[in-house]
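Of the protein chains in this complex, all but one are displayed in their positions.
Chain naming follows the written order as A, B and C, and within any one chain the residues start at number 1.
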Amino acid sequence: MSVLERDPDERVQVLDEEGRVVDGATVPDLSDEQLVDMYRNMKLARHFDQRAVSLQRQGRMGTYPPLSGQEGAQVGSAMALAERDWIVPSYREHAAMYVRGLDFDQTLRYWMGDERGNSLDGLNIMPVAVPIASQIPHAAGLGMAIDYRDDDAVAVCYFGDGATSEGDFHEGLNFGGVFDTPTVFFCNNNGWAISVPREEQTATETLAQKATAYGFEGIQVDGMDPLAVYQVTREAVKKAREPPVEELRPTLIEAVQYRFGAHTTADDPSVYRDEEEVERWKQKDPIPRLEAFLRDRGVLDDERVAEITDSVEAEVADTIEAAESIERPSAESIFEHVYAEMPRRLESQMQYLQRLREQHDGELLEE
Amino acid sequence: MSVLERDPDERVQVLDEEGRVVDGATVPDLSDEQLVDMYRNMKLARHFDQRAVSLQRQGRMGTYPPLSGQEGAQVGSAMALAERDWIVPSYREHAAMYVRGLDFDQTLRYWMGDERGNSLDGLNIMPVAVPIASQIPHAAGLGMAIDYRDDDAVAVCYFGDGATSEGDFHEGLNFGGVFDTPTVFFCNNNGWAISVPREEQTATETLAQKATAYGFEGIQVDGMDPLAVYQVTREAVKKAREPPVEELRPTLIEAVQYRFGAHTTADDPSVYRDEEEVERWKQKDPIPRLEAFLRDRGVLDDERVAEITDSVEAEVADTIEAAESIERPSAESIFEHVYAEMPRRLESQMQYLQRLREQHDGELLEE
Amino acid sequence: MSTTQNLTLVQAVRDGLKCELERDDDVVVFGEDVGENGGVFRATQGLHEEFGEERVFDTPLAESGIVGTAVGMAAYGMVPVPEIQFSGFMYPGFDQIVSHAARMRTRSRGRFTVPMTLRAPYGGGIRAPEHHSESKEAFYTHEAGLKVAVPSTPHDTKGLLAAAIRDPDPVVFLEPKLIYRAFREEVPEEPYTVELGDAAVRREGTDVSVFTWGAMTRPTLEAAENLAGEVDAEVVDLRTLSPMDWDAIVDSFRKTGRAVVVHEAPKTGGLGAEIAATIQEEALLYQEAPVKRVTGFDTPFPLYALEDYYMPEAARIEDGIRETVTF
Partner (left out) sequence: MSTTQNLTLVQAVRDGLKCELERDDDVVVFGEDVGENGGVFRATQGLHEEFGEERVFDTPLAESGIVGTAVGMAAYGMVPVPEIQFSGFMYPGFDQIVSHAARMRTRSRGRFTVPMTLRAPYGGGIRAPEHHSESKEAFYTHEAGLKVAVPSTPHDTKGLLAAAIRDPDPVVFLEPKLIYRAFREEVPEEPYTVELGDAAVRREGTDVSVFTWGAMTRPTLEAAENLAGEVDAEVVDLRTLSPMDWDAIVDSFRKTGRAVVVHEAPKTGGLGAEIAATIQEEALLYQEAPVKRVTGFDTPFPLYALEDYYMPEAARIEDGIRETVTF
């Protein structure tokens, strides 16, 4: 029986808070190597996140949306995809994007205010979408195109709990249902949309039950259990590729989780939530959970963990170094890529800016 | 037990297609006079509708959206409201608006291209809303205001099956749930949105089940059974006023019905649907159904029916006479009511138009 | 010589779509009622039958969904040609248009593009209900990353539409529904393009330049003809509103020194303002009279009993031209 065939109110879990396999759960069929990879990806994401926040604090980067606490959902889901599959992220999916091939220096570059961090050449990743929920119809459209081309890919779309209140959530999922697209709608329910708690977004008990409005399945999963997330996503992706008779391809996955930190570096969560609540959720931290499971399985020990920690720190240090050593984008690049061919008026605006900068000895407009 | 407490898939019905009370159904507690009123309102709406279509054909009116087939849902629901309640219509609710106090000459005036038909002075009716689903958030907002003022009113919002695909449907119902507003969301599912059938709007089995996404009740009713519609609406209104513990005030009612005619007079339904389908639905015509019931009850006979037919025809004739004898709106009225006070630039535009018309001997711009 | 057909403007839309559907398998046409019904104006009539459900299909009633899925399809390499049933209903999809279609190329430095053509019937004059008579082209011309075209003849319609569909950038293609069936013209059966960004001089003249587009082209030409003898007016049909053919505008103005802009849209912030501003910027020393704007008023488009007062008509345009040449 597919894990998807559950009561949507019943949350899928593989590991409990101590990292023990819960009764009746099946551990997904992953090699030790893959499991260690999963662990390393989460560690890397966590460390990257902490360093990114401090770069922002030091004025070396602009506003940044941290992901700590959400590594399990991002890594677990992204690892369940095949090479040919697509992801359609919001602005917080740094770890999912990393798993899908985007180096963190690109992520930093983007949050340092350089569009080149978002160019994603050769990767099956859509660019960061800032307007909440607006990427959801894109994912349905990708699915329609995949279908049209008779390709075998699946598109996984990430969004938050707050996003479920937007019209685009509704229209995107409804198109998914009507056109029966190979799409997985993956909701990172981290309990908060900036300061508004999940309970004030909608009067429903779960977000998963919203799938009822589109004629396909919805399922809740423990989003801080990377194995459960992996399993649920893998089955949703499988169903999207080869739907059972009389069933629609799409799935709405609600991955229940928590962001440990601020919404973005511009936010102060102490205004709207208790430290006690944060502590409670830290008990579910996906990283020690998977670590305990892997230690128990004999795949990790102190030495291996230390090795991973070191390699993760080195990788992030390199990443930051790489991001900060890239030359600034040129002033001209404001005018590039607005259209395939630069219209004459734009060209003359570009020349005006060049002239201005020359007249002012290049001094003008430099910070 | 409230009729609302049913499986949402089970459609509420009081009268069968022959106008006999179905097993287990309770006839709502309406006086004979009220029942005859209900019958007369539907007859009047039907006759008005037929005359309006022919006015359009004769070039005496612009595009008009007919309602034939939908009288049961409109009259049944509107009669279930108290004086203080509000309705928030789309563009097809002529009969519901009539029941709530708007004379048909105003409706004609509006469709003859004169905004004054939409001014609704003194009535608890919001103006005709043309952009699909856009009136749904208004109804939630009305409900929030009613709540804020501690008033006892309920707002009933009408929209079609097609409207359920719009983002505004989702956002409006979600606000209704979150703010627990005294709102009844009344979906006139007439099977078609212009040429797109209900099955292609959404992959769900019912529209009523979409209420699951907002945490309140949804219910399907036979929309061509005015007694069932009356009953369901009355209970939804009652629940909105005095919600049982642990229940939310709003209800989504899906009134399953059919439009016998074209979407609007600009539409040709023969392009996209069979005459056979139309005939099938005509068996459910709400008017003969209620007539049979009332004859059976001894409240109507041939003589009384003939009297009603005559009076209905006379009223509609007067209505048309009234609508056509009103003076044309003045050219100046284009500029009035844009703002509370006319800005100077607008005033000078108005004066320019006046000058132009004088210069051209009033000939300019007259058809 | 290639064979031609005698088509109305809306038939030319259909013919343009048909040719592009034939030419490129990646082209898909979709929207509300564009399938079996063939569109509420019959602009897609028969295409569903001819190209099948995969190429020409109905969508749910959801404009943000329509534009948003088009953006997703485009990212995957397809060439979406969605229809919005009336331009007044583009607003529920406005965010997808300005925040995504217009910006995907910039955002991804050219990795993802949106070669979408977003069609919508636009403008007044057909006794339609509220919201069915808008002309808000200025919303789209103010947004970088979008192109905007408005044809005024059947021949241009087919050619501009083909150019729009083949263009690598998103084009908002506004069809003047007042003249959907107003007249016919010989239109080649073969596919062809009319380049985006090229204005057309519809009538040469030396006294005054009149700039217009879409449904206003006909009353403008009528006004120019009525004034012939008295005033020799040049009439320029802009055809593409973004990017605008500034060379054509400024060249014509340098010749005549006087200009009138005619559009249905409200005056304040309409494209007439941009044209006047650019003319005085580039050719003030040639300017012998204020650039006159003959436009709709700064009011909502009225219900149809009053729409004839709202829309510029030949007599009003004549007055505007006369005032400009006698300034």
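As a working rule, contacts are C-beta pairs under 8 Å (C-beta built on N, C-alpha and C of every residue); 3 or more make two chains touch, one makes a residue touch a chain.
Just so it is clear, the structure is predicted and the values come from calculations on it, not from any experiment.
When the full complex is examined, the chain removed from view is found to touch A, B, C. If you put the hidden chain back, the residue from B:I136, B:I253 or B:A323 that touches it is B:I136. Checked against the full complex, the one of A:R280, A:R297 or A:H360 touching the unshown chain is A:H360. Contact with the chain that does not appear here is found for just one residue of C:V208, C:A248 or C:V291, C:V291. The missing chain, though absent from the display, is touched by one residue of A:T26, A:S54 or A:S195; that residue is A:S195.
Chain B meets the missing chain through residues 88, 115-116, 118-121, 126-127, 129, 131, 134, 136-146, 148-149, 155, 167-168, 171-172, 174-175, 178, 336-340, 343-345. Where chain A meets the missing chain, the touching residues are 62-63, 91, 110-115, 128, 130-134, 162-163, 165-168, 193-196, 200-202, 266-267, 271-272, 328-329, 331, 333-335, 338, 345-346, 349, 353, 356, 359-360, 364-367. Taking the whole complex into account, chain C touches the unshown chain at residues 64, 88, 91-92, 94-95, 98-99, 102-103, 106-107, 130-131, 136, 138-139, 141-145, 242, 244, 265-266, 268-274, 276-278, 280-282, 284, 287, 289-293, 297-300.
Rule of thumb we're sticking to: only the chains that are shown with their structure count from here on.
On a Cα centroid basis, the chain most remote from chain B in this structure is A.
One finds 36 Å separating the Cα centroids of chain B and chain C. Centroids built from CA atoms put chain B at 44 Å from chain A.
The set of chain C residues that touch two or more partner chains comprises 60, 62, 64-65, 92. Each of residues 165-168, 200-202 in chain B touches at least two other chains.
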